[in-house]
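One protein chain omitted, others in place.
Chain lettering (A and B) follows the sequence in which the chains are written, and residue indices restart at 1 in each chain.
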Amino acid sequence: MAEEKKLFKVTIDNITVEVEPGTTILNAARLVGGEVAPPAMCYYSKLKGSGGKCRTCLVEVAAGSTADPRPMPKLVASCRTTVMDGMIVKNITSERVQDARAGIVEFLLLNHPLDCPICDQAGECHLQELSYEHGKEGTRYEFGKRTFKKHDLGPYIQLHMTRCILCYRCVFVADQLTNKRVHGVLDRGDHAEIATYIEKALDNDFIGNVIDVCPVGALTDKTFRFKNRVWFTKPMDAHRDCPTCCGEVQLWMRGDEVFRVTARKDEWGEIKDASDGKTGWICNECRFEKKDAKDWIIDGPTHVSRHSVISANHYEKVIQPQETLPEVMGGRNPKLLMDIHSISEVNRPDIHLSEIEGPAHSDDFNEP
Amino acid sequence: MLTDAGLNKVKEIVARYPEGKQKSALIPVLHLAQDELGWLSADTMDYVAALLQLEPVEVYEVATFYSMFHLKPVGRYLFEVCQTGPCMVSGADDIIGYIQQRLGINVGETTPDGLFTLKTVECLGACGYAPMMQLGKHYREHLTRERVDEIIEECRQKAGLLN
Partner (left out) sequence: MSVKLLLEKAHVEGIRSYDVYRREGGYRAVEKALKTMSPEAIVEEVKKSGLRGRGGAGFPTGMKWSFIAKPEGVPRHLVCNADESEPGTFKDRYLMEFLPHLLIEGLIISSFALGSNATYIYIRGEYAWIPDILEHAIREAKANGWLGKNILGTGFDLEIYVQRGAGAYICGEETALIESLEGKRGNPRIKPPFPAVKGVWDRPTVVNNVESLAAVVPIINIGAEEYAKIGVGRSTGTKLISACGNINKPGVYEIDMTISVEEFIYSDEYCGGIKNGKRLKACIPGGSSVPILPANLLLKTAKGETRYMNYESLSDGGFATGSMMGSGGFIVLDEDQCVVKNTYTLARFYRHESCGQCSPCREGTGWMEKILKKIDSGKGAMSDIDLLWDIQRKIEGNTICPLGDAAAWPVAAAIRHFRDEFEWHVKNPEECLVRNYGLAGYAEPRPIPA
């Protein structure tokens, strides 16, 4: 008789969940969801070996397990630490974690250019969200920020190294999705950079996915560059019969115009599984070449979580505003909204604002 | 690009590791290439990549990580003077200043005749014999201004003999 697989109980911020052995604290916390899930800037569940580097997901382990309930002395990277049965984890309920995380945010922003107003990633930038939720106001750093020489990565992908937080995700994409990696992390320490050393285009069929995994605006889509702000566009789920990839994408549209094509993402900002159950990486042709709505079969508006700025253009399940005026007006329907002078002589309707020289002043309305 | 002796050495190095783990030979082979060619150009690194069946970027990643690899040409005599704590308290600043003055170059520069390059480096593990510098394969320790003069003279003489 096959033994029933034992699940591990883990308590995170006083909420207990049961997970399979081998699950990381971060993934267990994602089951709970909301604020209990630690932020992750480098971990990407679809990329093997990712995580552990940014340190934003550090949590406190108050009890290691039922068998060994000693607390862990250091904060641990929740993305790379697996749960034990009876483990007690503190994330947002730990002051130590909050303090350390604020420190990490400060470190990450130290050399980040804060050029959000001209950055294509603004609005869907994980570093923006992280600093908004976990950072402190202002910076204590008074030295010049680090900058890098520009590298050209070919016709489709723009690299802004100064914005990079060295999450290594794009390196894992090249390693795991393409047969030949041409970019990597060069140099070391605070001079480490993503680069190709000698200028080379990234031209593998799947290399465009580096844009989707980049948590900041270091790798952006040249075909979308400066075309629009993401919150003005309307994300739509769409698909096509693609010979190379799953062909399941998100179109970022304004009217009938397709501004950008990306893979579909889940609430953690990671690429979702496609209908075949595999990760929905998309190919360069779908991403960069199919910018006509006619290329696609549109499935409908993408579900966008409410706190995202992208929800500003969120058309899903639109609810019409209720007609409340007749209610407050005792059943009467207003005919005109609203000539104030029909009910008030304030501001003297005989004075035409256009005839006043310069800006209007209260004196202009005084009775002579 | 490498000499036959160098290529034989590469074979010998690769044989130290398990089958298919020839990437382990990368750092020793880069040392070898640098010893023969003076520095590591992109072409040299591509050549090493082909030799060890690696992607060129794997070689660039490693060569740029380690401080001993020169990615630009350096002078024939490279003075690498340690400036970390124990050397500093033993007067390394004075030695660095003196070398700058003697050679007429700043740290990181090469003399116009291409003979000398001056670099400052971090701890080389000769703290008891400070101040010190690395010159080629060996360390020059217990540096004084007089000792520096001697070393510069020695290099000039050697270079004269070679030319």
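FYI, a residue touches a chain if its C-beta (ideal position, glycine included) is under 8 Å from a C-beta of that chain, and two chains touch if they have at least 3 such contacts.
Note that this is a predicted model, so its numbers are computed, not measured.
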{"item": "Which displayed chains the unshown chain touches", "value": "A, B"}
{"item": "Identified contact with the non-displayed chain, of B:S24, B:S41 or B:T111", "value": "B:S24"}
{"item": "Which of A:V10, A:A29, A:C54 or A:V304 contacts the chain that the document leaves out", "value": "A:C54"}
{"item": "Footprint left on chain A by the chain that the document does not show", "value": "51-56, 58, 73-75, 77, 80, 99-100, 103-104, 106-108, 110-111, 140-141, 143, 165-166, 185, 187-192"}
{"item": "Absent chain, residues of chain B that touch it", "value": "16-18, 21, 23-28, 30-31, 52, 58, 61-62, 65-69, 83-86, 88-91, 93-94, 96-98, 100-101, 106-107, 109, 121-130, 134, 136-138"}
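As a working rule, only the chains that are shown with their structure count from here on.
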{"item": "Chain centre separation (chain A, chain B; CA means) in Å", "value": "45"}
{"item": "Chain A to chain B touching residues, read off their complex", "value": "180-188, 196-198"}
{"item": "Residues of chain B touching chain A in the complex", "value": "42, 45, 55-58, 60-61, 64-65"}
